[in-house]
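Below is a structure I'd like to ask you about.
Omission of a single protein chain aside, the complex is shown with its protein chains in their original locations.
Each chain carries a letter (A and B) given by its place in the written order, and its residues are counted from 1.
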Amino acid sequence: MSTAEKIWPKGWPPEIRETPSRFKRAIGKYWVRRSSLCNDCGICVDLCPYGVHRKIGTKMLLPRDYRCIGFVCQETDHYCINKCPEKALTLIRNPMCDAMGDKRWTADLLISTWYQAETGEVPPGDLEYKVGDSGGGFDKLRFKFELEGERPKEIPDKKEISTSILLNRRNDKRPKVAISVPFYGGGMSFGSVSLTTMLARAKAAMAWNTFTCTGEGGYPEALVPYADYIITQVATGLFGVREETIQRARVVEFKYAQGAKPGLGGHLLGDKVTQAVAKMREAVAGSALFSPFPFHSVYSVEDHKKHVDWIKEVNPHALVAVKVSTPTDVDMVAVGSYYAGAHIIHLDGSYGGTGAAPNIAKKNIAMPIEYAIPKVHRFLIDEGIRDEMVIMASGGIRTAYDIAKAIALGADGAVIGTSELVALECIRCGNCESGRGCPRGIATTDPELTKLMELNWGAQRIINLFNAWHSQLVDILRRLGIQSIKDLVGRTDCLVHLDYM
Amino acid sequence: MPKKYHIDTRPTPPRFTPIGKSGVMDWRTGCLRCKRCAKTTCVYGVYNLRTFNSRQLADSIDYYCKNCFRCVQSCPVGLITKTINPEYLEMGDTYWTPDIISSTWYQAETGKIPVSGAGYGGPFVGDGFDDMWTDMSEIVRPTRDGIHGREYINTSIDLGRKLPYLSFNAEGKLISEPPSLVEIPLPIIFGELPMGNLNETIYLAIAQAAYRLGTFLVVTPEEFLRPYAQNIIPLLSQEVLNRNLEWVHEAKIIALPHSETIKQSIERIKTARSEAPVLVKLPLTPKAKELVTQLTMEGVDIVHVYADTHGRELESTSPRFIKEMVMEIHLHLVEKHMRDQVTLVASGGIAMAEHVAKIIICGADGVVIDLPLLVALECRLCKDCLQGESCPVEIQDIEPDWGAQRIINLMSAWHGQLLEVLGAMGLREIRRLRGEMGRAMFYQDLEREIFGAIFGEKRGDN
Partner (left out) sequence: MIGIHKKQVVIFFCQNMGYKKADLGQLLRLPHNVSTRFVELPCSGKIEPQFLLKIFETGIDAIFVLGCLDGTCHHVEGNRKMRKRVQYLKDILGEIDMDRDRLEMFQISSDPELDIEHVVSEIDKRITSLSPSPLK
């Protein structure tokens, strides 16, 4: 294993630039307030290494308190609250944290993801960036090195560590596509998200030599320059699927089901079907679009194989990914996909998803991804075909630690969606479907709301987030004493579950 | 194919400003008077719609705001902040959470299925109904596409007993007489309300909803319900039975509370009117399993088992949850080869559409609901009425038509959600879902089977 194995298209690593929030006031975990007692002396400006306090000329600006590390700063020698000669500064926990986020994406996780997207680095201070508060699954799993006691031998040199994975492990003479980080972007269709969002994701995928997925709403022309980093999706509605879109792609994904609404079809509200969307999907503007569940032509593994063969025939160089949800027999589905000739089985767990879905489906239908990964992994090993299949996991993977845990449970890599949107300052208010769409201009086709976001800003935010994740993944591998992320697959011995200790 | 079941919904706005989750704090002092104030750019126009009801002391901003935080982040001096409305957090209790109440209000108002983006945000697993997931099918199993009406999914169930076998005479003629069944298009019956400042109008609203939906209302009969007699299951106590049998002749199904003398009461009804199915209302106590079996043998057609409003077993020191109780009763009946001779309906703790599907998976044929009806009529579950205080939403003054439409809207939303669950499982009949425990995944099983194999023995719950 050497560094040569890594494939980086243009320079390594991608350039990280500070990309602050597009809104006037970013939200942080703490509030620093400056009272009228302040006499603009500027001591705090020199004191704070995080750039909370700023001064222009002789005037102090409002504190950038989202950068403050909070009460842990008390132990350092740059705690501005105590050092202020006029006692003009106050520090409290941001009361808005109570109103933000939920059990899975806590306010801390949202804020830390924004921080990583802004700076490209792991957040300092006591901001939680690894787990949420859902009380099960990933949130109860820890790597052994995170706990006291036994520590594996660490690798001293980070440069020796590889995070690249292969997406084709079959020896079928198709290209051995490799991605440099063990995750790629999940499908978000044009129509459900804005073109800017899609392009930002594509640019970030190109910078990190990984993929992003078009979703089922067709392949906008603007994405063609990034064609090498784009997975095109063939979903039940077959919207915008053409021969040339399939021939363009290095990976073609079949969407049988999605974790947000397992067993249910897609539904794009009439309001969101603008002229551009309708053209892409070859439909009429203003009328709601349904994509059915399931593929009405697939009722068996044989039908499934016929589908895969069709894609392989249209594009002899493409890899085929199969996106399925997680029913009780997900292991059988995975084996079926192997025999149908797929390269990648993409398991989409029930708690994830970015698109609008009925609450009853998100909560209740299909099992969480944490159970599905080991189930499929073990079954494929027992069948003796694990070495030929690539398992990608998604649906509730929020952080770099979630990715590493998913891999240790038996996946090869992860597919992410919500995290990228959070990097673009999604706050997970869940109103993607109501009115004109996303009020923050991410998941909308409303011309005015779309203007809220700039392409380069968005791309850089996602690149930054990936950088933070990459460094965390490298750090995890280093501390586990593992040289390549490929060797982490199925290493459940590296994990502990807090309920089983 | 039967005529498709369709529920007519109509937007039915609430009479009072509902309690919203958001608490917007808007401070003004220090305002820079920007030309393009963050408030004017609100996508939902919350600040323009904002009103104040000085009688209720309710600010409608808490209801309209959708928590997108745009104004919070766009105001250059940070004058707007947000919290959660404390009144929202105080609604209901640990089981009937504020989220359940406000989602029920939404469904009663619009008749639509609650939809949101960005994944599920709740805990990984919870108590009661929250520790199971329903199954779905793909590729290797057939699937259904019932949500948008392309394939018809039937949600009707039969109330009444079915014969275990048919008997024929020597000529091959059928000699056993099939008992009469009553079919309802939804697996949901309405029940008596456990609290509230109740009066005629409220029951008239529910009865009207039952009539328009084609289902029933189990209730102690009163004269004013006579116009809806075809959709009432009269709950007749011993005294009423002794007094007169008017309702027995009028109703399609007759209900009896469980008592020591239940056998005589059943006989009395059967002699007066042999064809009408008899429903017995039985508390879910530790003896429930034996009692259901016994009642079935005695010829009861429908057993309605009820737990308390949180779905907990009654008269027990360590109450079990209704889901486990129903599962046990169902399996016991299956073991005794008499499951089909009785219809089992359950009530208590049924708060959301998913609970209907889950209790049916656990072995019930249908459910009886009570509190959701009250919540549909804007009840805030403050329980002030239990202390004899007045109702903050003046529930006693509703219009029956308005109330009936709210309930119909709620049922339409629940019906839609049942279709989602059934469609995902590839079922076209809710009757086939009964007792299909293989169509569900239980937390304990998954933990043991998957994490147990990796991490070994699970730490005890103590």
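Here is the rule we go by: a residue touches a chain if its C-beta (ideal position, glycine included) is under 8 Å from a C-beta of that chain, and two chains touch if they have at least 3 such contacts.
Note that the coordinates shown come from a computational prediction; the quantities given were computed from them, not determined experimentally.
Enquirer: May I ask which residue of B:I84, B:L159, B:L295 or B:V421 touches the chain that does not appear here?
Expert: Of all options in B:I84, B:L159, B:L295 or B:V421, contact with the hidden chain holds for B:I84.
Enquirer: Considering the whole complex, which of A:P95, A:P175, A:P225 or A:G286 touches the chain not shown?
Expert: The missing chain is touched by A:P95.
Enquirer: For review purposes, identify every residue of chain A that touches the missing chain, sorted by number.
Expert: Those residues of chain A that touch the unshown chain are 31, 33, 90, 92, 95.
Enquirer: List the residues of chain B that touch the chain left out of this view.
Expert: The list for chain B reads 23-29, 52, 54-55, 57, 59, 81, 83-87, 90, 390.
Throughout what follows, only the chains that are shown with their structure count from here on.
Enquirer: Where the CA atoms of chain A average out and where those of chain B average out, how many Å apart are those spots?
Expert: Distance between chain centres, rounded to whole Å: 36 Å.
Enquirer: Write out the stretch or stretches of chain A touching chain B in their complex.
Expert: Counting only chain A, the residues touching chain B are 21, 23-27, 62, 95-96, 98-105, 134-137, 139-140, 256-257, 260, 262-265, 267, 290, 292-294, 296, 298-301, 304, 324-325, 327-329, 332-333, 336-337, 350-368, 371, 374-375, 378, 395-396, 409, 418, 421, 426-436, 439-440, 443, 449, 492, 495-497, 499-501.
Enquirer: Can you list the chain B residues touching chain A in their complex?
Expert: 22-23, 43-44, 66-70, 72-78, 81-84, 103, 113-125, 133-143, 145, 147-148, 150, 352-354, 357-358, 417, 420-421, 423-426, 438, 441, 446-447, 450-451, 453-459
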